[in-house]
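As you look at this complex, bear in mind that one protein chain is not there, while each of the others sits in place.
For chain A:
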C-alpha cells in the first residue's frame, strides 16, 4: 500500500496513539509476516511498542482469535482490537478516556466502544460491503441497532427502538466503519461463551439482541477530523491508497518514511508527486499528479502517469500511459502500454502494445503477451484453474499451491488469455455461485458503487406499483404464514375431534400471542382459513354448489368463533375484506359469495349495516367492482336493503 506493508500502517497508528504492547495474531503466511516485522523498526529494542506474535493455523475468524485470547488470558485490561489492514491517524486517547469513564460510572456495563468516521454515503472510501446503518442514543452514544446495508434499499427498524425511554435516537447512515474497537476483557469471555460468534458483526448483533438479558451495552465514538479506514477489497485499496497520496492520513504520508527504511525516502513535490531515490524519468515524460515512484525505477520517454503508485526497481518503457495503476516491485512494462485502474503484482511483465482495461489484476510473475487487450475485470495468475475439482472455491488460495499443481496436468498457457508470449491463467471465481458473471468478477474488487440516479428511479417504480387497496400490499411475513398454518391445524383438529369452540378460541388466542399477530391480520387469516377449509376436502371439485354445502356446516359450527372475534365495526370490515379477497382468488366460486354472505348474516356474524357499507365502498379495485356486479350478490344486497327498511320501519312503528 504505497510501497509500505499494510501492517506497518496499523502498527504505526497504534504506536503513535500510545500503545505499548501489541499482539499480532497470524494464520496464513505467518512466517513471512513475522520475518518482516522482526526486520522492521517495531522489533528494535528502542521501540516504544513491543510486538508479540501468536500464530496458529486454526484461526479461521476473529472469533477464534478472541477465544484463544480468553483461553490464554493474554489480556487482563481494556484492549484495542484492530484488523491488520487498518490505516489511520486517529488519536485514540479521547475515546479511551470516555470508555474508561463509562465503565467506571456504570460498573462494567459498557463492553465495547466502536470507532467510526463520519463520511457521507457517496464517498469512495466507504466500502460497500461494510456499509452499515446504526441507530444510536445521542446523549450517551450507545448503539441501539446495527444493520448491514448490503445493497438493500429499504430498511426495517424495530419499533422497540423508538418506544423505550431514550429521548434522542439518531439513525445514521453517514458512518464509515474503521474496524477499531476498544474492548473490555468481557469481550473475550463473551466470545468464549458463544461459540457461533465468528466476526465482530455477530458479536454486536448478539449483544444487542440479548441486551435485556445480559445487560451489556455497546457504545460508539465518532470522529470527524481524523482518518480511519480498513481495506477489505481492492476498491477500498484503491481509495485508501489515493487518500494516502493526497495526504489525508497526515502524518503517515510517504515522504515521512515512518518505517525508517532507507529505500523508502521520498521527496514530495507539487501536485503530490513523490519520487524515491535514483528514479530516472525519460525525455518528455509527464508525472501529472498524485504519483508515487519507488526507488530505482526507470521510466522511459513520452510517458504519461497519473494517480499511480509504482514500486521499487520497476522499469517502464516509452509511450506508456498509466492512470490509476498500482505497480508493485520489479514490474517490467514494455512500450506503448496502457494501464487503467489495475493492480500489477511483484515481478510481473507486460509486453508491448498491451491494453489493460479497468479492474484487472495481474498476479506475481505473470507475463502478458504483446498486443492483447485484457477486458475489464480480468484476473491473471500463475495458479492454474482446477476444472475437475468441483470443490474448488474462492478460498483455494489458502491451501498450499503445491497440492493443486500436482493434481492438475500441466497444460499450456491459453494464448487467447495471455498473449503469444504470455504466462498465466485466467482466474475465475467459483462457478457454483448463481450470481451473474459480472458480479463474480467484481467480487475481487468488491461491490461497485451504484449511481444515485439508479436508486431514485427504483423508488419511483415501487411507489407506482403499489395498489391503493392496502390489503394487496400487506407483506406476507413468515410469521403470518406460520400462524396461518397453525390456525389451520387447530381448526382441523377441532373438526376431527369435535373440540368445543371455547377451546378453539383459547388455542387461537394463544397462537396469536405466540406469533405476535395483530387483530386485523388475525381476522384476515381466520376468515381465509375457514373459507379455504372446504377446498381441502373437495380437492379438484371446485364447484360452487359443493363448496357451499361443505362450507355451511363448518360455518354453523364455528359461529361462536366468529362472534368472539368480530365485535367492532372494523372487525366486520376486516372480515368482509378477507372474504372478498378469498373470492377474488377463487373466481370459480364467485357465485356462492351471495350465499356465504347470506349465511353470515343469518348466523348474525355480520350485520347488514356493515355489509351495505362494504358494498358501497367506492375505492375498490377493478376486480372488486366486478365482484360486486355479480348478479346474485346484487340481489342479496337488494334483499338486505329491503330487509333493513322493513326492520327500520318496524322500529318506527
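One rule holds in what follows: a residue touches a chain if its C-beta (ideal position, glycine included) is under 8 Å from a C-beta of that chain, and two chains touch if they have at least 3 such contacts; residues count from 1.
Simple rule for what comes next: contacts and distances are computed from a predicted model.
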{"item": "Undisplayed chain, where the name is taken from the UniProt record, one of \"aldehyde dehydrogenase (NAD(+))\", \"V-type proton ATPase subunit a\", \"NAD(P)H-hydrate epimerase\" or \"Translation initiation factor eIF2B subunit beta\"", "value": "\"Translation initiation factor eIF2B subunit beta\""}
{"item": "Contact partner of the left-out chain, one of A:67, A:103 or A:117", "value": "A:117"}
{"item": "Hidden partner chain, touching residue among A:224, A:498, A:616 or A:631", "value": "A:224"}
{"item": "Residue among A:34, A:148, A:172 or A:247 touching the omitted chain", "value": "A:247"}
{"item": "Touch criterion as defined above, residue of A:78, A:174, A:532 or A:608 at the omitted chain", "value": "A:174"}
{"item": "Chain A, residues in touch with the chain not shown (by the definition above)", "value": "16, 41, 44, 46-48, 89, 117-124, 174, 224-225, 227, 239, 242, 246-251, 256-258, 260, 265, 267-272, 289-290"}
